[in-house]
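Shown here: the complex without one of its protein chains, the others still in place.
And then subunit A:
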(Lines give C-alpha, C1' and ligand atoms only; values in the text may rest on other atoms or scores of the structure.)
Protein backbone atom coordinates (compact mmCIF):
# COMPACT_ATOMS: atom_id res chain seq x y z
CA UNK A 1 0.00 0.00 0.00
CA UNK A 2 3.00 2.26 0.48
CA UNK A 3 3.60 1.98 -3.23
CA UNK A 4 0.21 3.36 -4.17
CA UNK A 5 0.04 6.59 -6.09
CA UNK A 6 -2.36 9.17 -4.59
CA UNK A 7 -5.01 8.18 -7.17
CA UNK A 8 -4.56 4.49 -6.39
CA UNK A 9 -4.82 5.14 -2.70
CA UNK A 10 -7.93 7.23 -3.19
CA UNK A 11 -9.56 4.45 -5.19
CA UNK A 12 -8.51 1.85 -2.65
CA UNK A 13 -10.06 3.88 0.14
CA UNK A 14 -13.30 4.15 -1.80
CA UNK A 15 -13.24 0.39 -2.31
CA UNK A 16 -12.74 -0.24 1.40
CA UNK A 17 -15.15 2.32 2.75
CA UNK A 18 -18.23 1.71 0.70
CA UNK A 19 -20.61 -1.17 1.10
CA UNK A 20 -24.05 -1.94 -0.22
CA UNK A 21 -26.79 -0.53 2.03
CA UNK A 22 -27.81 -3.45 4.26
CA UNK A 23 -31.45 -2.41 4.64
CA UNK A 24 -31.93 -2.15 0.89
CA UNK A 25 -30.40 -5.61 0.39
CA UNK A 26 -32.57 -6.98 3.16
CA UNK A 27 -35.69 -5.58 1.47
CA UNK A 28 -34.78 -7.18 -1.84
CA UNK A 29 -34.30 -10.56 -0.16
CA UNK A 30 -37.58 -10.27 1.72
CA UNK A 31 -39.54 -9.15 -1.32
CA UNK A 32 -38.05 -11.94 -3.42
CA UNK A 33 -38.66 -14.75 -0.97
CA UNK A 34 -41.78 -13.47 0.76
CA UNK A 35 -40.17 -14.13 4.13
CA UNK A 36 -38.18 -12.28 6.73
CA UNK A 37 -34.41 -12.16 6.30
CA UNK A 38 -32.22 -11.84 9.37
CA UNK A 39 -29.78 -8.97 9.68
CA UNK A 40 -26.70 -11.24 9.58
CA UNK A 41 -27.93 -12.97 6.42
CA UNK A 42 -28.57 -9.60 4.77
CA UNK A 43 -25.09 -8.54 5.78
CA UNK A 44 -23.59 -11.64 4.20
CA UNK A 45 -25.51 -11.20 0.96
CA UNK A 46 -24.56 -7.51 0.85
CA UNK A 47 -20.96 -8.63 1.27
CA UNK A 48 -20.69 -11.01 -1.62
CA UNK A 49 -22.98 -8.93 -3.80
CA UNK A 50 -20.35 -6.19 -3.49
CA UNK A 51 -17.81 -8.66 -4.90
CA UNK A 52 -20.23 -9.21 -7.76
CA UNK A 53 -20.27 -5.46 -8.48
CA UNK A 54 -16.49 -5.63 -8.66
CA UNK A 55 -16.60 -8.50 -11.07
CA UNK A 56 -19.02 -6.56 -13.29
CA UNK A 57 -16.92 -3.40 -13.30
CA UNK A 58 -13.73 -5.33 -14.09
CA UNK A 59 -15.43 -7.16 -16.93
CA UNK A 60 -16.94 -3.92 -18.24
CA UNK A 61 -13.48 -2.35 -18.25
CA UNK A 62 -12.20 -5.30 -20.29
CA UNK A 63 -15.07 -4.85 -22.76
CA UNK A 64 -14.30 -1.14 -23.01
CA UNK A 65 -10.62 -1.82 -23.60
CA UNK A 66 -11.32 -4.39 -26.31
CA UNK A 67 -13.37 -1.75 -28.11
CA UNK A 68 -10.56 0.76 -27.77
CA UNK A 69 -12.81 3.16 -25.84
CA UNK A 70 -11.97 5.29 -22.81
CA UNK A 71 -13.57 7.38 -20.08
CA UNK A 72 -16.34 6.46 -17.65
CA UNK A 73 -17.97 3.13 -18.31
CA UNK A 74 -21.11 3.22 -20.43
CA UNK A 75 -24.32 1.27 -19.77
CA UNK A 76 -23.51 -0.81 -22.82
CA UNK A 77 -20.13 -1.89 -21.40
CA UNK A 78 -21.89 -3.04 -18.28
CA UNK A 79 -24.68 -4.83 -20.11
CA UNK A 80 -22.17 -6.64 -22.27
CA UNK A 81 -20.19 -7.57 -19.17
CA UNK A 82 -23.33 -8.99 -17.57
CA UNK A 83 -24.20 -10.91 -20.72
CA UNK A 84 -20.69 -12.41 -20.78
CA UNK A 85 -20.93 -13.25 -17.09
CA UNK A 86 -24.19 -15.09 -17.57
CA UNK A 87 -22.85 -16.93 -20.59
CA UNK A 88 -19.67 -17.98 -18.80
CA UNK A 89 -21.35 -19.00 -15.61
CA UNK A 90 -24.67 -20.26 -16.94
CA UNK A 91 -26.54 -17.76 -14.77
CA UNK A 92 -26.54 -18.25 -11.00
CA UNK A 93 -27.80 -21.74 -10.36
CA UNK A 94 -25.66 -24.66 -11.46
CA UNK A 95 -28.85 -26.43 -12.41
CA UNK A 96 -29.63 -24.08 -15.25
CA UNK A 97 -27.67 -24.89 -18.42
CA UNK A 98 -26.86 -21.98 -20.75
CA UNK A 99 -28.74 -23.59 -23.65
CA UNK A 100 -31.85 -24.18 -21.57
CA UNK A 101 -32.11 -20.50 -20.78
CA UNK A 102 -33.73 -19.75 -24.12
CA UNK A 103 -36.47 -22.36 -23.93
CA UNK A 104 -39.23 -20.11 -22.66
CA UNK A 105 -38.07 -16.64 -23.59
CA UNK A 106 -37.68 -16.30 -27.34
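By our rule, a contact is a pair of C-beta atoms (placed from the backbone, for glycine too) under 8 Å apart; a residue touches a chain by one contact, two chains touch by 3 or more; residues count from 1.
Please note the rule applied: contacts and distances are computed from a predicted model.
Peer 1: Not counting the visible chains, the remaining one has a UniProt entry; which protein name from "Transcription initiation factor TFIID subunit 13", "Transmembrane channel-like protein", "SKP1 component dimerisation domain-containing protein" or "Elongator complex protein 6" does it give?
Peer 2: Spelling it out: the chain absent from the display is recorded in UniProt as "Transcription initiation factor TFIID subunit 13".
Peer 1: If you put the missing chain back, which residues of subunit A would it touch?
Peer 2: Where subunit A meets the chain not shown: residues 11-12, 14-18, 20, 25, 28-29, 32-33, 35-38, 40-41, 43-45, 47-58, 60-61, 71-75, 77-79, 82, 88-89, 91-95.
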